[in-house]
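Complex shown without one protein chain; remaining protein chains in place.
By written order: A and B. Residues from 1 in each chain.
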Amino acid sequence: MNYTLTQIPERTLKPRQSGLTMVMDKGLSLREVEDFLSVSAEHTDIIKLGWATSFVTPRLKEKLAIYREAGIPVYFGGTLFEAFVVRKQFDEYRKLLDKYEMAYAEVSDGSIDMNQDDKCEYIRKLATQVTVLSEVGSKDEAKIIPPYKWIQLMKAELEAGAWKVIGEAREGGTVGLFRSSGEVRQGLVEEILTQVPFESILWEAPQKEQQVWFVKLLGANVNLGNIAPHEVIPLETIRLGLRGDTFSHFLDKE
Amino acid sequence: MNYTLTQIPERTLKPRQSGLTMVMDKGLSLREVEDFLSVSAEHTDIIKLGWATSFVTPRLKEKLAIYREAGIPVYFGGTLFEAFVVRKQFDEYRKLLDKYEMAYAEVSDGSIDMNQDDKCEYIRKLATQVTVLSEVGSKDEAKIIPPYKWIQLMKAELEAGAWKVIGEAREGGTVGLFRSSGEVRQGLVEEILTQVPFESILWEAPQKEQQVWFVKLLGANVNLGNIAPHEVIPLETIRLGLRGDTFSHFLDKE
Partner (left out) sequence: MNYTLTQIPERTLKPRQSGLTMVMDKGLSLREVEDFLSVSAEHTDIIKLGWATSFVTPRLKEKLAIYREAGIPVYFGGTLFEAFVVRKQFDEYRKLLDKYEMAYAEVSDGSIDMNQDDKCEYIRKLATQVTVLSEVGSKDEAKIIPPYKWIQLMKAELEAGAWKVIGEAREGGTVGLFRSSGEVRQGLVEEILTQVPFESILWEAPQKEQQVWFVKLLGANVNLGNIAPHEVIPLETIRLGLRGDTFSHFLDKE
């Protein structure tokens, strides 16, 4: 920190189990990755190469090497896992993870239908190879999952070996946890937290209002994801009560 | 491509006549151009220097040289053509194209009133000097052009020598082809395509929802324009059915 202020909430330190910031890289150049890391490496815990952007990204090995050098793990977006599974190419997906020396992977069913047992089986298999994040929630606005089902899915996927479960949003933040207006489904989040440990969930919250909402409800060290590279510094100030939106939240009340 | 997936639609190859991606540069620095090209050169067919941004962009010659080196043609936005025409400086515009060794130019009437004969005359004149893109549609929300008129204008401009006709949107994507909500005027697009060849039209579609809509209607190799530099990789995944929005579109139906 560049100076000292009182009443700043304490942040967890790397390697974090809570207070994680997951950043989405949807096609940065190598130099843009360096620029990003020069500013935000300390505040970034894990990188997702958005959906299947890795399919068309040049110099992928070099990009992965830069992140590795910075000590920040990377994983392919869940849509890539689904693209292999829907084509019955799951074994090739496992080989792909090895080829690129990936230490993390995401299991999701945002764009395909998959029953719970099959999904947990994929988690179990991949967990023998990598650290698994599994995602709950559909990308389809029409598929509303009731709270009890979110809880049941999250618990089952953690038991199957997922390191974290991710609460699905879209890049724009409009389905899953969020109403089409972008508003958070508050009752859903609160009910989930009665049953699933706080630190086991990573909430996708690409929009500022959503980040503010989660920090106010769950504190500076909530796990948040799908953060755009240029929004990591702004998010860090939201976590610390140093942006207008959370300015008064961490101050001593008189 | 970094790995192999079945059921990926075939993309046209450069130099493309369909499947074009036109990118808008509204003031990138030289290094940002290099970064952009290092990731997206293969998926970018032509660059528009947005409206008259070239007037205030430093080191323009050097920027043009970088794009030329990458084999990607560049043209000045149509608003610059209009700025010269409205000031009765058309001859100076022609000299400007020569001075900067431009091989492409746009003819448009988005901000000025121009009758169809005059516009076709400009196209004919410029077509002796450069490859011409002509744009149909007003930037003015109040000017609704009926479908039969869009068709008549597009045909006349292609006959006058335009290489492609562009369906106008704004950078934000809210007029011309689009309702003020950003929604595509579907009936208009379908009616145009009954009369004007698919590969002769370049649709401006800056917003993701619009890109998805065009790819679903017209396939992977639709010509799309006004794409932001950082959205070329995401667009390429939309074209290939590798983003949630078009994930199922290209899969074999059982």
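Just so we're on the same page, contacts are C-beta pairs under 8 Å (C-beta built on N, C-alpha and C of every residue); 3 or more make two chains touch, one makes a residue touch a chain.
These numbers come from a predicted model, not from an experiment.
> Can you say which of B:29, B:186 or B:248 touches the chain missing from this structure?
B:29
> Which residue, B:70, B:96 or B:251, contacts the hidden chain when the whole complex is considered?
In the full complex, the listed residue that touches the missing chain is B:96.
> Which one touches the absent chain: A:6, A:115, A:180 or A:194?
A:6
> One chain isn't shown here. Among B:82, B:157, B:231 or B:245, which residue touches it?
Of the listed residues, the one touching the omitted chain is B:82.
> Contacts of chain B with the missing chain: which residues?
26-32, 50-60, 79-80, 82-84, 86-87, 89, 92, 96, 99, 110-112, 139, 170, 172
> Which residue numbers on chain A touch the omitted chain?
These residues touch the chain not displayed: 1-7, 31, 34-36, 38-40, 42-43, 208, 230, 232-234, 236-237, 240, 242-244, 247-248, 251.
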